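The structure follows.
The complex appears here without one of its protein chains, the remainder shown in place.
So that you can tell them apart, the chains are marked A, B and C in the order they are listed, and the count of residues begins at 1 in each.
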Amino acid sequence: MVEVVIWGSLRRYTDDQSSVSVTGNTTKAVLDSLAKTYPGLAPIIEQGVSVAIDGEVFKDAWFTPISDNSEVVLMPLMVGG
Amino acid sequence: MNVKRKFKVLGTRPVRPDGVEKVTGKALFGADTYATGMLHARILRSPHAHARIVSIDTSAAEALAGVKAVITSADFGEVDSEMTRDTMHNCMANGVALYDGHAVAAVAAISKSVAAAALKLIKVEYETLPHVTDVDAAMQPDAPVLHANRQHRSVVAGTPGNVVYYCDFGHGDVDAGFAAADKVIERTFKTAATHQGYIEPHACLANVGSDGKADLWCSTQGHYNVRLICAEIMGMDESQLRVTASEIGGGFGGKTTVFIEPVALALSRKAGKPVKLVMSRDEVFRASGPTMSASMDIKIGMNADGKITAGHAKLRYQGGAFPYQMVMMGAMSAFATYDLEHVRAEGWDVMTNRPKMISYRAPGAPMAVYAVESVIGELAAEFDLDPIDVRILNASREGTKSSYGPTFKAIGLVESLEAAKAHPHYSAPLGANQGRGVSCGFWFNFGGQVSVSMAINADGTVNLIEGNPDIGGSRASISMMAAEELGIPYEKIKTIIGDTASVGFSDVTDGSRVTFAVGIATINAAKAAKAEMCKRAAKTWGIDVDAVEWIDGAVHPTGHNAGEFPPLSLAEIAANSGRTGGPIAGHHEGAPDKAGVSFGVHLVDTEVDPETGFTTVKRYTVFQDVGKAIHPSYVEGQMQGGAVQGIGWALNEEYIYGEDGRLQNAGFLDYRIPVASDLPMIDTVIIEVPNPGHPFGVRGCGETAIVPPLAAVGAAVCAAAGVRLFELPMSPPKIMAAIDAKK
Amino acid sequence: MRYVGVNSFADAVDLMGSEQGKCMILAGGTDVLVQLKLGLVEPDLLINIKAIPGVKEISVSSTEYRIGVAVSGAELGEDAGLKAEWPGIVEAMELIGSTQVQGRATLVGNLCNASPAADAVPALVSAAARVEILGPLGRRKINVKDVTIAPGKTSLAKDEIITAVCLPRQQKNSGDAYLRFIPRTEMDIAVASAAVNLILAQDGSVQSARVSLGAVAPTVLLVDDAAKALVGSKLDDAALEQLSMACSAACSPIDDRRGTIDFRTKTAGVLACRAAKIAFQRAGGSL
Partner (left out) sequence: MSKIHVSTEINGDQVEFLCETDETLLDVLRDQLGLTGAKEGCGTGDCGACSVTVDGRLVCSCLVLGAEVEGSAVTTIEGMADGDALHPLQRHLLEGAALQCGICTPGVLVAAKALLDKNPDPSEEELRYWLAGNLCRCTGYDKIIRSVMTAAAEMRGEKS
């Protein structure tokens, strides 16, 4: 299981948990199980999110490997100038 | 990865490849191209902040001799995606004019003067509606709502309709943190909307053929993005629309979307001729994206030793006439510079009757960091602590769990703070009415999609095509990285920006990503070309490819073949490429991540005239971790330019709206960007803590520099004037009002 | 819009008189072209007066300087004699716009644009400058002070044209100065401004003074009470305090994108004191 940290305003879709455990060994797999387990997150994930894995931010990248002891943080899709 | 490696090209300061064209006036920017039979277009804009468009009568304009096309929103079709539909309706109002300057119709005519005359013949009947331009007013339950039912699901039920997005970041228990503090300060701040202020107005030349194919030349930070949006709006296949990015006269985020391109395309399609459309400066201010204005509550607790116990930010951003999501960038940045046990940042994005915001250099971060850093400065002063010491004590470092979630890898904030503290600037004496300010700043930096194609020419030179417009010297840094990787002189590389038909997709030039992402693609393209050249050399020598290696621009035999054959240089292999298997090239398409966050520290001295409130910036030094400076001059240039945009934001730049909801300062006369005589030299100290995510250690550097100046200048002005200010810009009337209030 | 270049002021007056539509004069053009660009004016006839003989000249007699209407700010600043005698006027003119604008902008243009914030006008008023006007009935001379009657409006008839600015020769032991406040160091319109012209008596005290203020009322003010505050003094603190109060009392500014009523009112007093000190030292006084 991978522990995923959820940002505050999404916690209402995760029964107010700040982090949740889901299965998956890639970002895509983890996001899919997040959306499945917590359907409220599905539209957010569909819109596009970033995932920080062990401190490095990945923007909408499906196949980045994730191991069970990785630090995984869900983040909004970001823009810059 | 070998970040300690000795570089031959990186770190030198060669002349940029596009330089001669730019100093001789030959470089072609957005408005510098002309087509045979070209028409000139103009846009009619709403004089009202909010008005229903009852009717538009274009018949008189159409009847004017020389007018070839007139369009309104009726000339645009339906689009599926909500985002693109908003963009289209921002380019041309759909039934309701949502802000002063919103486009309502456009004409194309045989000359500029005919186009201008035609505009006057278009009769628009408006029914004015109540308007709102202030963020706090727009959040009131009785405020006029710009678009019904457009709230993002993040918004808590019952929130007034202009609030379109809500976010909440952080960890720990801020209430417990405040309870444990020796002192808690809570302040409310306001910052004005500012404009990116690029000197080149938006400009394009569109040519839609009768066969449905189209060419578009435009000034943009991302021509693939322009293609994506315009193809959808025009109902075209992407392959049928070729977009070429002109030289770009500044963008700073403001050219990451479209404002006029769909209009020019629609006019060209209707007229059957090429159409040139160039914004006037007045239009740039009224109808292209400024950044957000903000209203913010900041609460921070600190112990007497300077340790921050908790921080809580509430950010309310005003972003104009359409739904958007940008406050999250501010909420994530607000406390990113500090290692906090208890931290929370909430944000609300709010619609108003103003032009739709678009990214401006580290969008969302400068105002949030201004507010947080101002309170930290006030707390440090409260305990009589050195402001840099307090920041070092609390600074984020490798292993810090950031305020937005992830744990930082190697970062250079402490190094930047220590460099600032040790710098002679920090200990230099101050004169009468002078004050010193310091602030940290942070930006994420991105990677993203990128394509690079590299051809090794038979004469040993290299052509490189990439897909990101060169906004500040990136052709130079890309050429340098190619030269470094290939082991050939910089002068042998020619880098060009390809159009959308000549190289693969590339994301917009934003997020300080180009040197990082295009750099990685360039290195990988070079590696592919080198691998091919190794094969050719091995074949030439009749040995196995595993028995050769690439060293310093040449293939060498290795192992038991070492010394058996004289090495073959890139030029020698290239010269025979026609005989050894054909042209040699390398390419790379990818989406590199791990861009590496960047931190900076700014130090500034100001002098405030106690009788007029006039502020002079006396001395300014920028310290920034850039990972690895590829071309140090252009890195310094980013640091200097960002600092000066921040100075403008802090002191004089602002969108000023009247009671009527109309913009009162749509020109460089009264939208006051810094001029040469306002400034001292901007000193720079480059800190290099390599980004572990890049082969050369590169971090993005373009955006971070605009984040610290607001609070640094704010602290310096407050110290010089002996007052506290909580609002930007700190224009002279505001400074004098504070000084008078203190008396 | 029709465009005509004329070779004499008389031709200009004839054209202006016979024009049925709106007529504008092109001297420097730095206001007219901006207004055309922004669509603020739509003249039917534009008369270029730069080819009229003498308009680019500055002449000096024993009683006055006569400055041609097409003399640019840059040219004014290059006249060493004028600059030495009326530094406040030259500096005021040179504050207008950029170096590029200085290559074109003229004193008379600044005056006829009739902005309350015109930089050259307070300095001209404090110098008691006059303008020479030609109309169908002949020539007349009026004080610069009487040219502007409201923002954007002058007292000239439709068929009258200014033909020169006449500056008296500056007296011995006299000096002038002009200061304005802008939020930046350059490229802005005055938020408030003050010009002071002083003549000192033998004993070094102020014998007579003229103080004028810009951007704090619909037209440039000549503030008699401010002058009175200075006369007889050597600019001691009390006199300066009185000067400042008199100036602030005379102000009736507006709140707008460039400044507030309160800020303009106070700043006018501050600027008057600072300008007075400069003028005093230029007149040979010591502070």
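Everything below uses one rule, namely that a contact is a pair of C-beta atoms (placed from the backbone, for glycine too) under 8 Å apart; a residue touches a chain by one contact, two chains touch by 3 or more.
For clarity, every value in this text was computed on a predicted model and none was experimentally measured.
Undergrad: Using the contact definition given at the top, list the shown chains touched by the missing chain.
TA: Displayed chains contacted by the hidden chain, ordered by label: B, C.
Undergrad: Among B:355, B:447 or B:473, single out the residue that touches the unshown chain.
TA: B:473
Undergrad: Among B:23, B:156, B:179 or B:304, which residue is in touch with the absent chain?
TA: Touches the omitted chain: B:23.
Undergrad: From the list B:86, B:100 or B:200, pick the residue that touches the absent chain.
TA: That would be B:200, which touches the missing chain.
Undergrad: For the full complex, which residue in B:5, B:52 or B:112 touches the chain that was left out?
TA: B:112
Undergrad: Under the stated touch rule, tell me which residues of subunit B contact the chain that is not displayed.
TA: Touching the missing chain: residues 13, 15-16, 18-20, 22-29, 31-32, 34, 111-113, 196-201, 247-252, 278, 280-281, 471-473, 631, 633-634, 636-638, 640-645, 667-669, 673-679, 681-682.
Undergrad: Could I get the residues of subunit C that touch the absent chain, sorted low to high?
TA: Output for subunit C: 1-3, 5, 26, 29-30, 33-34, 36-38, 46, 48, 50, 72, 74, 97-101, 103-104, 185-187.
In this section, only the chains that are shown with their structure count from here on.
Undergrad: Quick check: more C-beta contact pairs at A-B or at B-C?
TA: A-B
Undergrad: In angstrom, rounded to a whole number, how far apart do the mean CA points of subunit A and subunit C lie?
TA: The separation of the two C-alpha centroids amounts to 67 Å.
Undergrad: I'd like to verify one number: the distance from the centre of subunit A to the centre of subunit B, where each centre is the average of its C-alpha atoms, in whole angstrom.
TA: Distance between chain centres: 26 Å.
Undergrad: Touching residues of subunit B toward subunit C in the complex: what are they?
TA: 280, 282, 611-614, 651-652, 656, 664-665, 668-670, 672, 674-675, 677-678, 731-733, 736-737, 740
Undergrad: Spell out the residues on subunit B that touch subunit A in their complex, using ranges where they run on.
TA: Touch list, subunit B to subunit A: 153-154, 166-171, 196, 251-254, 256, 325-326, 328-329, 332, 344, 346, 359-363, 404-409, 443-448, 510-513, 591, 593-595, 693, 703.
Undergrad: Under the definition above, what is the set of subunit C residues touching subunit B in their complex?
TA: Counting only subunit C, the residues touching subunit B are 37-38, 181, 183-189, 191, 256-260, 262-263, 266-267, 270-271.
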